[in-house]
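First, the structure itself, so that you have it in front of you.
All protein chains but one are shown at their positions in the complex.
Entry: chain A
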Amino acid sequence: MNTYKITAADNTFTAEVEKRSGQDLNACYQCGNCTAGCPFSFAYDIQVSNIMRLVQIGQRDKVLQCHSIWLCASCQSCTTRCPNNIDVAGVMDHIRHMAREAGLATERKVKVFVDSFLDSVERHGRVYEMGLMVSYMAKTGRVFTDVELAPKVLPKGKLPLKPHSIKGKEQIAAIFKRFREVKSK
């Protein structure tokens, strides 16, 4: 079992997670159900039930800098199985938002993938899968780990080489623009 060195409690962190997520984190009694069902536990550096505990005791840095929050797939297993009805997946989502806002991203490739995806939506109104992959490669500077898939998928005619933009794409761009304005207020 992992042990963690605890630093002085930052109660504002606990309060902020509770406020954003609307969840009562005191209700967590550390049964471990969420971790038991988490399909990503094998890849996590801190297990989800441990994250819940670390939030309770105000361990801001440890939580915002963990890798797990970037690897969580929002599969909702934890939320569904928590005996105290805590929306654990929602809490993970909110912690990830906070890490992002603090400029932290311990899993940079995951962040770049998310950003490339949303760029594509902002630009075309829909996801353009081919463009998404090219942009991801450009930003990570790594040759796409999936190049070997190209000969399998291209002949199936499933990846259009040109983006399909919608008529109302300005409306989508405006959603992103207003979002950034509200955030920077």
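Just so it is clear, a residue touches a chain if its C-beta (ideal position, glycine included) is under 8 Å from a C-beta of that chain, and two chains touch if they have at least 3 such contacts; residues count from 1.
In this section, contacts and distances are computed from a predicted model.
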item: Identity of the absent chain, which is to be given by its UniProt protein name, from "Heterodisulfide reductase subunit B", "Carnitine transport ATP-binding protein OpuCA", "Protocatechuate 3,4-dioxygenase" or "Alpha-D-ribose 1-methylphosphonate 5-phosphate C-P lyase"; value: "Heterodisulfide reductase subunit B"
item: Touching residues on chain A - with respect to the absent chain; value: 39-40, 42-43, 71, 73-77, 79-80, 87, 89, 93, 96-97, 100, 107, 109-110, 112-114, 117-118, 121, 125-127, 129-130, 133, 136, 144-146, 148-149, 152-153, 156-160, 164, 166-169, 171-172, 174-176, 178-179, 182-183
